[in-house]
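Complex shown without one protein chain; remaining protein chains in place.
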Amino acid sequence: MQLLVNALIAGSLAALIAGGLAVVYGVLGVFNLALGQLALIGGYTTWWLYQVLHLPLGLSIILGLACGALVTWVTFEIAVRPFFKHHRFLPLVTTIAWSMILDGLILLVFEERPRSILPGLKHIYEFSGIRISLEQGLLILATLVILLSFAYVFHRTSLGRRIRAVVQHEHAALSLGVPAGLLHGFLFVLSGVFAAAGGIFIGIDQSLTPTLAFPLTIKAYAAIIAGGKGNLWGAILFAYVIALLEQLLVGVHWFGAFYVPAGYQQTVALLFIIVILLIKPAGFFGNSSRTA
Amino acid sequence: MSILRISHLSLSLGGQQILDGINFNVEEGEVIGVIGPNGSGKTTLFNVLSGFLKPSHGTIHFCDKDITSYSASERARLGIGRVFQNFGIFRDMTLEENVLVALEALPKERRKALGNIKEVVKGTLAMVGLSQFAKRKAGSLSGGQMRLLEIARTLKAEKQLFLLDEPTAGVSPKMTSQIADLISELKREKKTVLIVEHDLPFISKICDRVIVLDVGKIVLTGKPQEVKQSKELQEIYFGANPAD
Partner (left out) sequence: MKRLLACTSFLAVALTACQPANSDVIKIGFIGPLTGDAAAYGVDTLNGVQLKVEEINASGGIDGKKIQLVPEDSKCNGSDAATATQKLTGVDHVVAIVGGSCSSETLAAAPIVEATKTPLMSPLSSSPDLTEAGEYVFRDYPSDALKTKAMAAYFKAEGFTNVAVITENTDFAQGFRQSLAKDFGTFVFDEVVEPGTKDFRSLVTRLKSAEFDVFVANGQSPATISAMVVQLREQGLTQLAITHDAGQAEETITIGGDGVENLQAINVPSLGEETAFGKNLVEKHGKPRGAIAFAGHAYDAVGVLAQAIDEVGTDGAAIQKYLNDLTSYKGVVGDFSFDDNGDVVGINYKLIEVQDGKWVELRDAPVQ
């Protein structure tokens, strides 16, 4: 049971980032490899506002998200928008280049040392043997609220209909007067806000280090590839599934005989992609068209 | 007044001249057929008119406004509607949602003027006899039904100029006549319609005028009956495609 809760914690974080990635891939057909850095920027900004400027935590988080959004917008304008119409793989290269620039900037601004938004012990609660901190509970809840409200917007509102229209037939949406270009920018920035939320999550639950960015991106990719590229809910589901697998792999006494060494935990995500792709080459919920 | 004026319109892509000095005017309420062999530039002409492609030369005036530099969604909001050959519907959305997207893309005051938006959606689906599928995914419809939905949606989105790209392609004969009826309905409502089509009987039944394109140039224009009997058409069109 504790493993399940652990998976929920790790999975919530991954789901936020994978969700953002899936939306962008679904709509623009673009892989954004700077997403891990954008997550860190959100986390580090929040840390700086809260721990250095001593702003209230709530305000720091909001401004952290805003900063994440701003940098994501710049990312879109510089590394994605000028290129993605020419070929959808171009941003693969440009966002890698941009991610390296961001890596450098993070080092320069926030220095090369681990930062924790809320250092020390959290407020721990125990329910029938399962221990979870208040902060973790709130983070899991916040992730659910964010994902559910996005689901609501996506499926029930006028804005969501337009987004889906652009995803499913961009030209038709355009010729009805839906401003697809604006929506592209909006969704890209939204994915950055999701990532920034993920970064703040890490900063609160653990600690931020500048080298964290790439592993974050990789895990999110594992989830969206397994979930069927561009399938939002598939990506989110598999973010949780991979987190659960990681926990089970090292946490369970397999066949009552042995534990898998913890060093293999990190490889789960990548092995998982390989297995899924062998069984279902289009991903679990994938189909030929992008549906988001 | 000409609702659409196209002058000296040219487009070259990758060194190839796809459109070569197209000139023609369309009067309000006219229904015009655009025909020509495959690769003659019909769909490209529509893509330039919709704003998906930028012309290399020439201008497009719509309602006396130079719209050559307008984006696709700006043109749509001015009243240019497009019906796609490969079905421009949103397959994973319900029929209701498909109509809603069109209505919600209208400028605010015009959307308000529609009144109860749900009723308008119902009316739109009823008009093309698709009311019973309102909650179904649009992707589950037949080709003809999709096309009816798309045309009805474009009509309710208050478009003035309709660009219909092969409305009968992939549609059963029975549905083809329904589509023809719907286009006649557009005509009654004083809408202007451009149709790219291979089905000549269909064209001659509903069009006021026919334009024949070949290798990016207008080679012939006139009443359907005249064009049908002209020698040029036999050569470039039927000559090139004996199967038709």
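Chains here go by letter, A and B, matching the order in which they are written, and residues are numbered from 1 within each.
Just so we're on the same page, a contact is a pair of C-beta atoms (placed from the backbone, for glycine too) under 8 Å apart; a residue touches a chain by one contact, two chains touch by 3 or more.
Quick caveat, the model's predicted, so the values are computed rather than measured.
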Original post:
Out of all the chains shown, which come into contact with the hidden one?
Top reply: A
Subject >> Option touching the unshown chain, where A:124, A:144 or A:159 are the choices >> reply: A:124
**OP:** With the missing chain put back, which residues of chain A would touch it? List them for me.
**Re:** 2-3, 6, 9-10, 107, 112-116, 119-122, 124, 126, 131, 133, 206-207, 209, 211-212, 215, 246-247, 249-251, 259, 261-263, 265-266
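Note that only the chains that are shown with their structure count from here on.
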**OP:** Express in whole angstrom the distance between the two chain centres, defined as the mean CA positions of chain A and chain B.
**Re:** 42
Subject >> Sites on chain B touched by chain A in the complex >> reply: 50-52, 71-73, 75-77, 80-82, 84, 88-93, 97, 100-102, 104-106, 150, 153-154, 157
**OP:** Would you mind writing out the residues of chain A in touch with chain B in their complex?
**Re:** 158, 161-162, 164-165, 168-169, 171-181, 289, 291
